[in-house]
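Complex shown without one protein chain; remaining protein chains in place.
When the chains are written out, they are named A, B and C in that same order, and each has its own residue count from 1.
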Amino acid sequence: MTTIETPRSGKIGSGKIAPKYNRTGSSRGNFEMIAWLFMRLSGIVLVVLIFGHLFVNLLVGEGIHAIDFGFVAGKWADPFWQFWDLAMLWLAMLHGTNGVRTIINDYAEKDSTRFWLKMVLYAATLVIIILGTLVIFTFNPCPVVDGVQLPGGFCPAP
Amino acid sequence: MQVHKYDVVIVGAGGAGMRAAIESGQRARTAVLTKLYPTRSHTGAAQGGMCAALANVEEDNWEWHTFDTIKGGDYLVDQDAAEVMAKEAIDAVLDLEKMGLPFNRTPEGRIDQRRFGGHTRDHGKAPVRRACYAADRTGHMILQTLYQNCVKHNVEFYNEYYVLDLLIVEEDAVREDGTPYKQKRVAGVVSYDLASGELHVFQAKSVVFASGGAGKVFKTTSNAHTLTGDGMGIAFRRGIPLEDMEFFQFHPTGLAGLGILLTEGARGEGAILRNSEGERFMERYAPTIKDLAPRDIVARAMANEVREGRGCGPNKDYVLLDLTHLEPAHIEAKLPDITEFARTYLGVEPFTDPVPVFPTAHYAMGGIPTNITTEVLQDNDTIVPGLYAAGEVACVSVHGSNRLGTNSLLDINVFGKRAGIAAAEYSKTADFVELPEDPEAMTRGILDGLLSGNGTERVAQIRKELQDTMDANMQVFRTKESLEQVLRDIASFEERYKHVTVQDKGKRFNLDLLEAVELGFLLDMAKVMTVGALHREESRGGHYREDFPDRDDEKFMKHSMAYLDNSVTAASSAESVAGIRLETKPVIFTRYEPMERKY
Amino acid sequence: MPTKPAGTLYRGREGMWSWVGHRITGVVIFFFLLVHVLDTSLVRVSPEAYTAVIGAYKNPLMALGETGLVAAIIFHAFNGLRVIAIDFWKKGAKYQRQMLWVVLALWLVTFAGFAIRHLSLALGGH
């Protein structure tokens, strides 16, 4: 008589089930809740920021043709736009990173893959946020190289 | 062979089984074996309500309830049992409420109650609101609530374990009057694990049968595909008698052609039955309570209307349930599910159109005989220690020859609880009975026989023919000729059953094999029912003989007891049926004298 | 060796497909954002470098791509608002389907407006 393996994943009556389905430990704290809430709040703010950004950059005046170093420099000379872009950078990056984190959590099959993908993600996010922030704040609208003012700058009239 | 040891083994996880498990699980090591996941049990299909004389909405008391139950059962009810049930009904409902059951509420926040067939105030004066309910999902709520509480109490379930045999050991014993007899003792059960195809033996000090009904012997039935009378069949094959099996209830309002039930609660809420002339015909059959007469009366009235040519539809084979005069909002609130059934399955909109209905086989009044502590009887008065039965599989008998609506959900709760307590208490004092040698032998024999057979007969074909003949000849109206026809048919089915083929030869989830096993039980049950019906030459409750249209208290005011007895041959039996011996058991009277049953 | 050939695709309805769209657009935007921050940071390196890169954006092919990106952002934004409404508005779940039609309508209008202006600007040259 051949015995076949009991298909039931765990021992009957023991209430145990296949390890795959045992939740891999519970999470303490409210991280997921806060992340969820953040997605909604940042989303609402981003609507304003991004639509404003697109509108000003691509639709007003000559649209994309107007964009050049001078355009950017012109914007960032104004603290209002500095703040705008900074907020947009941070919110969009955090929002996007958290979104992609969810997606990695969903689809990565192995815990190790999941871990490394997330590490890459976080590293990328960190780099981008720091880089972007630095650029916005350390940006010099009148770059001077070797004592010569570069062309196309957005400089106060000397 | 795998052997498990438990103090208490409960067979079946419907209302009765789980109610028992909640009690037993807290007192003794308990396993519940069920062929379905617990929440699939047919208790979940019950709709209308569970009655108890709570008197939340109008004056009521449990004695009226007792009387209605006895009268409803046409005086074949054991009155001590009816008293127990009606008295404990109140606690049974309150227990469920405390376990969390979401009953509908009155404006004061109490459990709401509605009318139901045969439930009256002051001994038949007028309908009374006694049925506690949760919309038309009372059974669903009971099943879920009981399962939830089993989860709460960590009850051990063995899901999809088919119990196929009861292990009984016989000992020589002597009665008080000195006559020797064989005392049966229970050692355990044998079950088949559907998932792996392995047999498992469960040794237990107490065994509780709560495996539900046998409606699938009929074609048109409100019962689930899985209600194949296994529990009754297993007990019967092991020499336990079956009581009052000829009494089967036909519920008046099944969806025509399908059998899916529309609760009596619909009539409780005011729905009316009409024939093709639009006439409210129940006024002629039960002038006082009309559409709310007990089920046997209404079912017969309906069948009679159809017979006399006042049926509706192209074949004039059904009558109509009219809800159109009720407020749609009211229907939606009180009867949401059944209106959806009518829409889904017949395409009828109950708010505007009457619903085609016809009687459907519904409930087995008979079953494994027990006393009021749910101990199973091996004859009229000897109990089998450690063996208990409750629910539809059992016959206490609180339903006599006709069960009142809502009394079954009550039955499973009251006697399920009693069974759980009794089984657990017994297991504390008793020892294990030694397992017989090779306990699986009989089961393995049946299974191997079916698997290795290379006949050509199909299980489904035999089952269909059985159900057809039962519908045609054993339904609301019965005669000697029709019953004899059934017996002849069954004899030929039994012959053919020996040559059935099971196509699936595997071990994993072999439901093909189990359907073949279940057919064996169905054939046994159909035979026992029919033999009982043939013997009972009177009309009472759910059993109506056209050739004997009156109740005959002189000859038949007694329970019938059918025993498996291979020494009975066709020639030696009054009913010319081999293998079944019919005996009788007196009815227990306490306070109510039989009267004519009029509504 | 394929042991269990795939079954059919689950035929979800509006809710599921809008989520699929939301997820895809979200990822697309995210990757664009990474690149976009990088290229913008070239302004810190030198105006030429920036102008060179931004020049690439002005090429018609890129303009089309950009239009696609904006399409994605608009959908993601409006559908994001729909999701927020489902989460916080009492009747949000009930009207989720209607809200999706609104999202698509708004998407179409906004996008058409944008595309006409942007493409004519981008492709029309100076």
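Please note the rule applied: a residue touches a chain if its C-beta (ideal position, glycine included) is under 8 Å from a C-beta of that chain, and two chains touch if they have at least 3 such contacts.
The rule is simple: contacts and distances are computed from a predicted model.
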Tell me the UniProt protein name of the chain this structure doesn't show, selecting from "ABC transporter permease", "NADH-quinone oxidoreductase subunit M", "Fumarate reductase iron-sulfur subunit" or "Heme exporter protein D".
"Fumarate reductase iron-sulfur subunit"
Can you list the shown chains that the hidden chain touches?
A, B, C
Taking the entire complex into account, which one of B:Arg274, B:Lys334 or B:Lys417 touches the absent chain?
B:Arg274
Have a look at B:Ala31, B:Met85, B:Met141 or B:Ala266 and name the one touching the chain we're not showing.
B:Met141
Out of B:Leu447, B:Val502, B:Val528 or B:Leu564, which residue would touch the omitted chain in the full complex?
B:Val502
For the chain left out of this view, which of A:Phe83, A:Tyr107, A:Tyr122 or A:Phe137 touches it?
A:Tyr107
Sole residue of B:Thr30, B:Asn149, B:Thr339 or B:Ser482 that reaches the chain not shown, by the stated touch rule:
B:Asn149
Contacts from chain C to the absent chain lie at residues 2-5, 7-16, 19, 23, 83, 86-88, 92-94, 96
Provide the residue numbers of chain B that touch the chain removed from this figure.
36-37, 39-42, 44-45, 58, 93-94, 97-100, 102-111, 121, 125-129, 134, 137, 140-141, 144, 148-149, 151-152, 195, 224-226, 257-258, 260, 270, 272, 274, 276-278, 280, 283, 290, 312-315, 320, 322, 324-325, 337, 341, 344-347, 352-354, 458-461, 502-504, 506-512
Which chain A residues would touch the chain omitted from the figure, given the whole complex?
4, 7-10, 15, 17-18, 20-21, 23-24, 26-27, 30-33, 35-37, 106-107, 109
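In this text, only the chains that are shown with their structure count from here on.
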Centroid spacing, where centroids are CA-atom means, of chain A and chain C in whole angstrom:
15
Between the Cα centroids of chain A and chain B the separation in whole angstrom comes to 63
Touching two or more other chains - residue numbers and ranges from chain B:
none
Chain C touches at least 2 other chains through residues none
Enumerate the contact residues on chain A facing chain C in the complex.
40, 43-44, 46-47, 50-51, 54, 58-59, 62-65, 67-70, 72-73, 89, 92-93, 96-97, 99-100, 103, 124, 128, 131-132, 134-135, 138-139, 143, 145, 150-153
Listed in rising order, the residues of chain C that touch chain A in the complex are 23, 26-27, 29-30, 33-34, 37-38, 40-41, 43-44, 46-47, 50-51, 54, 57-58, 63, 66, 70, 73, 77, 80-81, 83-84, 87-88, 114, 117-118, 121-122, 126
